[in-house]
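Every protein chain of the complex appears in place save one, which is left out.
Take a look at subunit A:
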Amino acid sequence: MIEMKNLRKDFPVRVKAGRFRREKRVLTAVDGVSLSIAAGEMVGYIGPNGAGKSTTLKMLTGVLAPSAGEVSVCGLSPVAQRTRLALRIGVVFGQRSQLWWDLPLRESFRLLKHVYRVPAAEHETRLRRCRELLDLDAFMETPVRQLSLGQRMRGELTAALLHGPEVLFLDEPTIGLDVVSKQAVRSFLGELGRGGDVTLVLTTHDLADIERLCKRLVVIDHGRVVHDGTIEDLHSRYGSRRRLVADLDSPLPPGFALPGAVLSTVEADGHRVTFTLESIAAGAAVAALVNAASVRDLSVIEPDIEDVVARLYRCSITSTAQDGSSAS
């Protein structure tokens, strides 16, 4: 459905070099990205600010012309066949509205029906489904400029789906939303993805979006793909482990060890211990601990994806710094 081969985007920039002189430099936003996304996949595209996420999305949607490499979406070349592609994809830019600012939301949808030449019956069916799932009825008659951000984003999602796109691109769809709106957007996208007839590519800074929605996670940094796989792959590759935290009546007997786990912290005079589970199942670890000590309270903590990603970003920054020094 989506193919990228050595995709690259350079931006020439002029930087001040002295009082009047300007120097030309080239900023590479996307540096040889190759990815292949199959129909029906849900892919999360993450990376720190300036990593090249949005630039990639803009090349996939025909907004930006690539500097080098190949890209095809739905078998079309995005820039050369922009208008044909536009009929088959939906795009939500979290910070760019697709709606008509001064008109009621309903009017925006009606105009989009004409823009995308959608048969009336299809338009009606899709709009009804979005109205139900996204709870739009309360503000269909409100001018878009008066909508709250959460309401507007629900409107944007509907706007992107009314022509029944094969691929939906979402650039930070949950940015700035409150918890409830975020959840509404996520569960809607989850519902959409489960249908399996829409391919979904989303960029985000909120990793909860990815955990809920995307089996596949692509991490990009400095314009390069640094990880492509499932969230579990990411955890095993970067050694994130589940942790077992236990509150004890009395400190552990001296010399106590859990095979396959490491005692990572001891707090509150030995009354709270944390084990990092390396090669032991959580159930077995709990059983062994309960046998050895009197446990008052106990919890198993899932590895935190935020931590992993933060570590990943730091790793790639230092490795690029090393690349830089070895090159010079």
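Methods note: a contact is a pair of C-beta atoms (placed from the backbone, for glycine too) under 8 Å apart; a residue touches a chain by one contact, two chains touch by 3 or more; residues count from 1.
We take it that contacts and distances are computed from a predicted model.
Chemist: Quick one: the chain not pictured, UniProt calls it what, "Imidazole glycerol phosphate synthase subunit HisF", "Glycolate oxidase iron-sulfur subunit", "ABC-2 family transporter protein" or "Heme exporter protein C"?
Modeler: Of the names offered in "Imidazole glycerol phosphate synthase subunit HisF", "Glycolate oxidase iron-sulfur subunit", "ABC-2 family transporter protein" or "Heme exporter protein C", the absent chain's UniProt record gives "ABC-2 family transporter protein".
Chemist: Pick out which of A:1, A:79, A:133 or A:245 touches the chain that's been left out of the picture.
Modeler: Checking each option in A:1, A:79, A:133 or A:245, the one touching the absent chain turns out to be A:79.
Chemist: Give the residue, chosen from A:47, A:62, A:155 or A:193, that touches the chain omitted from the document.
Modeler: Residue touching the absent chain, from the options given: A:62.
Chemist: Considering the whole complex rather than only what is displayed, give the residues of subunit A touching the chain that is not shown.
Modeler: 11, 49-50, 54-55, 58, 61-65, 79, 82-84, 86-87, 89, 91, 93-98, 100-103, 107, 110-111, 114-117, 143, 171-172
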